[in-house]
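Of the protein chains in this complex, all but one are displayed in their positions.
As written, the chains take the letters A and B, and residue 1 is the first residue of each chain.
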Amino acid sequence: MIETAERTANRAAARNLSLGILLMVVVGGVGSFLLSRARWWMPPGASAQAADIDRLFTTTLVVTGIAFILVHVLLALFVWQGGRREQAAYFPEHKTLELSYTLVPAAILVTLVSMGAVVWARVHQPAPAGALLVEVRAEQFGWLFRYPGADGTLARVDPTLINARTNPLGIDPADAAAGDDIVTRELHLVTGRPVHIRLRAKDVIHSFYVPAFRVKQDAVPGMTLDVVFTPTRAGAYEIACAELCGVGHYIMRGKITVEAQEAFDRWLATQAPAAP
Amino acid sequence: MSPRTLEASPRLPDIPVGSGGFPGGGGGAPFPDRPAAPPATIAVWLLVASVTILFAAFTSTYLARRGEADWIVGPLPSLLYASTGVLLLSSGVLEATRRTGGRSLEGVRAGLVAAAALGAGFLAIQLAAWRQLAALGIFLASNPHSAFFYLLTGAHALHVTGGLAWLAYAAARARRAPTAAAALAGAGPAATFWHFLGGLWLYLFVILFAL
Partner (left out) sequence: MAVTHTTHAAHEEHALPWWRRYIFSMDHKVIGIQYLFTSLFMAVIGGFLAMLIRMQLGFPTAKFYWAQWLFPGGFTNNQIKPDFYLAVVTMHGTIMIFFVLTTALSGGFGNFLIPLQIGARDMAFPFLNMLSYWLYPPAIVVLLASFFVTGGAASAGWTAYPPLSALRNAVPGSQMGQTLWLVALAILIIAFLFGSLNYITTILQMRTRGMSLTRLPLTIWGLFVTAVLMLFSFPVLFAAAIMLLFDRTLGTSFFIPSGLVVGNQLVQHQGGNPLLWQHLFWFLGHPEVYVLILPPMGIVSEVMTANARKPIFGYLFMVGSIIAIAFLSFLVWGHHMYVSGMHPLVGAAFMTTTLAIAIPSAVKTFNWLATLWRAKIRFNTAMLFAIGFVSLFVTGGLTGIFLGSPAIDMYFQDTFFVVAHFHFVMASAALFGIFAGTYHWLPKMFGRMMNERLGKIHFWFTFVGIYATFFPMHFAGIAGMMRRIFSTTIYEHLQGLAGVNIFISVAAFLLGLAQLIFIYNLFWSIFRGERAGRNPWQATTLEWEAPSPPPHGNFGPQLPEVHRWPYDYSLPGASQDFVPQTVPVSAVPAPVHGGAEPDGGPAS
């Protein structure tokens, strides 16, 4: 039997920890989250897939938020009570209880997995006919873009032909499709029109990340990867490189403009053909 | 829920005790409480598992790489047949010693030394095989297949060196062993590792040249 002073101190410790958990974690956690929601949050979705992804995110947030609060409230409660109890209960197991809190999380997670699988599959649909084809090429430390021009075909590239000034992508002039390829330093897309990006990298792994589009895909040297999405809101956006690629990783920003088809056509017409 | 008896524990399935460590052994050594079954037996299987995973990692990378368009299988240095034979023979001698050597201490010692000598022979022939390839102008970075060839055979040879050292140690212990049985017992785990290395070599041979 512990003495009174110890028991008082123990009760105080229980109270402090319990309150600490409630205040810091529950109140602080929820409060800071609400603050963040108001000030630092995802940029508004600007692509067709953003709605699906955001819905999935919100659902997960609600589920995990409930679990977060529930577990911490229980923790605080049991801690509080534990500081005042005289005799612990010998309660080593309860198979039914344990089984239920194995199966309930399992059910919740299966649901989340199914929802997630649907969205993931939707994000990876092949590019529809009429999609705007454009190559995005990442390098240390910037982005280059190439439009296929009137023939709709991107010409072959050969790294041995790369010349930083005159032919940064290494377009093969012998390829018939090369004549009308247009290389630009900004990416322009058309509002509401699906875009099919062919993503490449020149040197190391980079990542094409546009938060507002809810799009991210690593650009891997030696591979050409497809990224398909539909921008739905006109405006200016940034490409952020999201894979450590060297000293200039933090300044590897790309510029995206989403505009109406006519504005896009006008812009493209002002861009010089690559003509290596 | 709360058992009212003084019995320990809820009904937990009783997984049998291992060979334990309870004092039952004789005196003499500082820790006579060592179990009868040598831990080295368990340990060697764990070592085998670990080395298996290492080579599984190398060979899975190999298999992935093999799928690429630029893959050509390199020439098989003919000496590899000889080295394979020698390694298998070495395992054979070792195994024969273990099965029949219980009668004669001399037999055990001779068998261990012979197996080790053959193992050293394997390493020598492997080195010569490397030189055979080098004479053809095929080095580590020459092509993807050669890179894996040197990597896999080199890694294997390093492990064989370790196994050889272990066999040599067992042979040395055998010289001081009181009986043939004791000498054999000491060599058991080393033999397991040695046979594993033989089997691993066959696997690598097939992967490199027969797939």
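Everything below uses one rule, namely that a contact is a pair of C-beta atoms (placed from the backbone, for glycine too) under 8 Å apart; a residue touches a chain by one contact, two chains touch by 3 or more.
Nothing here was measured: the structure is a model prediction, and the numbers come from that model.
Engineer: Please pick, from A:133, A:220, A:234 or A:263, the residue that touches the omitted chain in the full complex.
Structural biologist: In the complete complex, the chain left out is touched by residue A:220.
Engineer: Which of these touches the unseen chain: B:92, B:107, B:121 or B:144?
Structural biologist: Of the candidates B:92, B:107, B:121 or B:144, B:144 is in touch with the missing chain.
Engineer: Taking the full complex into account, find the residue in A:109, A:150, A:176 or A:268 that is in contact with the omitted chain.
Structural biologist: Only one listed residue reaches the unshown chain, and that is A:109.
Engineer: Of the listed residues A:32, A:166 or A:261, which contacts the missing chain in the full complex?
Structural biologist: Of these options, the touching residue for the absent chain is A:32.
Engineer: Could you list which residues of subunit A touch the chain missing from the display?
Structural biologist: Missing-chain contacts on subunit A: residues 10, 13-14, 17, 20-21, 24-25, 28-29, 32-33, 36, 39-43, 52-53, 56-57, 60-61, 63-64, 67-68, 71-72, 74-75, 78-79, 81-83, 85-94, 97-98, 101-102, 105-106, 109-110, 112-113, 116-117, 119-121, 123-124, 139-140, 158-160, 162, 164, 170, 202-205, 207, 209, 211-212, 214-218, 220-223, 225, 238, 240-251, 253.
Engineer: Can you list where subunit B touches the absent chain?
Structural biologist: Those residues of subunit B that touch the unshown chain are 2-10, 12-23, 26-27, 30-35, 37, 39, 42-43, 46-47, 49-51, 53-58, 61, 64-65, 68, 70, 140-141, 144, 147, 151, 155.
By definition in this document, only the chains that are shown with their structure count from here on.
Engineer: Could you grab the centroid distance between subunit A and subunit B? Build each centroid from C-alpha atoms only and quote it in angstrom.
Structural biologist: Subunit A and subunit B have C-alpha centres separated by 47 Å.
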